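One protein chain omitted, others in place.
Up next, chain A:
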Amino acid sequence: MRIFDPHIHMTSRTTDDYQRMHAAGVRAVVEPAFWLGQPRTNVGSFLDYFDALLGWEPYRAAQYGIHHHCALALNPKEANDPRCAGVLAELPRYLLKDSVVAVGEVGYDSMTAEEERAFEAQLALAQENDLPVLVHTPHRDKAAGTRRTLDVVRAAGIPPVRVLIDHLNEMTVGMVADSGCWMGFSIYPDTKMDPDRMVALLKEYGTDRMLVNSAADWGRSDPLKTRQVADVMLAAGFGEDDVDQVLWRNPVAFYGQSGRLDLAAGSEAGPDYAGNTIKRG
């Protein structure tokens, strides 16, 4: 079984997690840019973070046989802090990089005017750079926030097939299914979605345009949730081809629209020398 986790914050995970993920079948990840647990106070803090997503993380992942790509953006939470807004001016040069396969995560957190400005500006950047977009939906007031998200996406004129709306649940999946955008679901131990509810939605809405992620980050989360969904799918009567579609081919099709997704063989051994520092400690 091959698994592509289309949304996971490996920055906040340990190297052991990469090892466990590989053992569970994870062979590719996309890490969208988000917060650091604690608010940033300046643009330079973003730039070092972006550099890590373009340098250290893919290097660390490759040593465990996992392809690592990223999505870059000013995240919704920090879009409200004027000290961080300057990162929007730095994004264009970062969006040219080889391993950037989307703009993200963008969208709403508290549904403020500042968030909306950053969201719209970054949808425009995605179109200028021919990149798909990963859109976060707010955890508070989710249904209203998702509706407004879809309005902003429509108004931007970006084709729905190039947009992934994430963190959906039973209340919001229907409107996104109707919009033509891709549907993302974050599977968490306590909050967001769980594997059984996810499989119920796959039965109801089918497997097209559906993506499942662990979104593992600073909170209580589990980078193996993608594998659990695959196992529950099989137990519920889905075939191996359905599992492969949701957990591999759909993310490949979505991020592949960037033209930069590189899943060529070679990551198994990694671009390293035997027994490098990470493995040796």
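We adopt the following convention: a contact is a pair of C-beta atoms (placed from the backbone, for glycine too) under 8 Å apart; a residue touches a chain by one contact, two chains touch by 3 or more; residues count from 1.
The rule is short, and it goes like this: contacts and distances are computed from a predicted model.
J.: Write down which listed name, "histidine kinase", "Sugar phosphate isomerase", "ATP-binding cassette domain-containing protein" or "Transcriptional regulator, IclR family", is the UniProt protein name of the chain that is not shown.
T.: Going by its UniProt entry, the chain not pictured is "Sugar phosphate isomerase".
J.: Looking at A:Thr11, A:Ser99, A:Thr207 or A:Thr226, which makes contact with the chain not pictured?
T.: A:Ser99
J.: Write down which of A:Trp35, A:Trp56 or A:Tyr205 is the residue touching the left-out chain.
T.: Touches the omitted chain: A:Trp56.
J.: Using the touch rule from the top, list residues of chain A that touch the missing partner.
T.: Chain A touches the missing chain through residues 51, 54-56, 58-59, 93, 96-99, 259-260, 271-278, 280.
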